[in-house]
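My questions will all concern the structure given below.
Here the complex is missing a single protein chain, while all its other protein chains stay put.
Up next is subunit A:
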């Protein structure tokens, strides 16, 4: 998503609460250090008297690693080992725990968790260290400058004691204004490939608590029978068959009429009762189009003058140049709707406390969204609503809907009860696959003109697809001059120097709800840019790596970093020297501030079966805080990109989604990619995103490897590849 940087002045305060030291942001910007100030502080660092440090994580953990990453930053600055630090998820508070790139909004997305928190968490950790050291210096009557914290021990001036001994005294001290940050040369944990994930043990022994694992006393399970076509409304329902299901409690039409809520004693009863429910729908306003009609609309738009001239180029002149060029290359691309399908189906649980507070237990990707929605639904002030952020079993963007879709469903189901029993809303996999909020269907048409020497003289690039942000609360932030940046990101801001480029955009009608999806627009823009670069290089008779480097030669840092990962991936993959029977394809793309190049090496043929033998990746994401987590994110990003490109799509028939579960929305499987090798560029630049940037280059690198088998003749320009006749062994 488009990011507006709004770095708030970082001010710290401390409050004594027993013997716990909090270091955090004071919302009012005051340097208060009153023992009674706890209520107005929300901490990033908590230290108990045993010396155990807790990092308070303002982002959610869907596997991308911020609980480990932010804890690493705190541990490094305070001076404790990873064994001496734990983590807790922050409460929902858009002022104290806002994403600094989003404004006063708490949320995770756009691969910003580490990037926006880096200086904030460093400063919080350094503040804690300074206060502890000053407390020890006073106790020992020595100069604080002679002390440091090493592995949890305050050390120096011939003395040493566990930091826990100074927590109470530190909490009473004035907060230092500019605590010194550790010199990167001192770092022991940041950048250390041996640092392990803090969430591994609980996820390995079954004790990790996901939202789906919430089992409140006396809770009801609710499932929603939803309209099979988006926009359909409930007219009536018959629950007489559901009454026969033991454990069925009741059924009620949601106030929005988008579905019927089925209440039951447990999950299995809810599944069966919902199956038995008969619902009549009013489909007069419902979506009735098929995928073919959606595709036709996009294709028509690509051949019409675009609504938006994204880069303000003189398109007529560009078209004339291309038309008059010695060689013209033209390709039309189509990318289908895609579901996120995180392993943990959507769910959340609501309860009301004895004091009348509403508590939501949720793998909350954007807590501020449901928090604001709940103020309206329950008519309560913000402080009467609490969000307990749980581990999320994946998301890839799905848990971050601008309309807080599933949390609102749960709240509507809850307000239709007497609120005596907690309500746990559970989606099945079928609900997930059919429930909308898809990566938009998008088309591109590109015409490139080359001169006699193979040099690009014109590049006319048209994009048509469904805007994600328009009509949502995010529109003011993400849409400028009518252009939803998420549709053209990766082209409009490409580091390549491409002469004579015209970029146009046309919005098409939304057939279903659409949403960001791991790396969003980059999923299709990288595919188009990078397969076209290969086609053009081939037409120019040049090596794909050399050709790309020639368009990254203006000497800017942006181009140098992109060229750097390209060269590194090529070198590590033995580019151009694949073993006999193997074919390589390469792609490089910048997204979310990070640069990733990938070489995909395949064997076999599209008819007999393609085997993905190896993917070699090179990544530059600035300072690598947890190198092994970065490698894991690149591995996962590649799998996510390639798996969907191979065989996944969501299609509509008469407005209804045709797929329903993993058998027809087949996930990447263990045998699909034999090996991934990731190399990280050493850097002293502030960290940038890593959750998403591994995804964009993966599918085009695979497409380029496939195209190389036919010298470019058989470039797959419509996804998924399986639909284009590519069979994977």
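Everything that follows uses one rule, which is that a residue touches a chain if its C-beta (ideal position, glycine included) is under 8 Å from a C-beta of that chain, and two chains touch if they have at least 3 such contacts; residues count from 1.
Definition applied: contacts and distances are computed from a predicted model.
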| item | value |
| --- | --- |
| Chain left out of the displayed complex - its UniProt protein name, from "Anti-sigma factor RsiW", "ABC transporter permease", "Isoquinoline 1-oxidoreductase subunit alpha" or "Cytochrome c oxidase subunit 1" | "Isoquinoline 1-oxidoreductase subunit alpha" |
| Sole contact to the chain not displayed, among A:639, A:696 or A:720 | A:639 |
| Residue among A:189, A:668 or A:716 that touches the chain left out of view | A:668 |
| Per the touch definition above, residue among A:72, A:130, A:229 or A:428 touching the missing chain | A:428 |
| Residue, one of A:145, A:201, A:499 or A:654, that touches the chain absent here | A:201 |
| Residues of subunit A (touch criterion as defined above) contacting the omitted chain | 61-65, 196-197, 199-210, 212-213, 215, 221, 246-247, 266-268, 271, 341-345, 391-396, 428-430, 628-629, 632-633, 635-636, 638-640, 643, 661-663, 667-673, 675-676 |
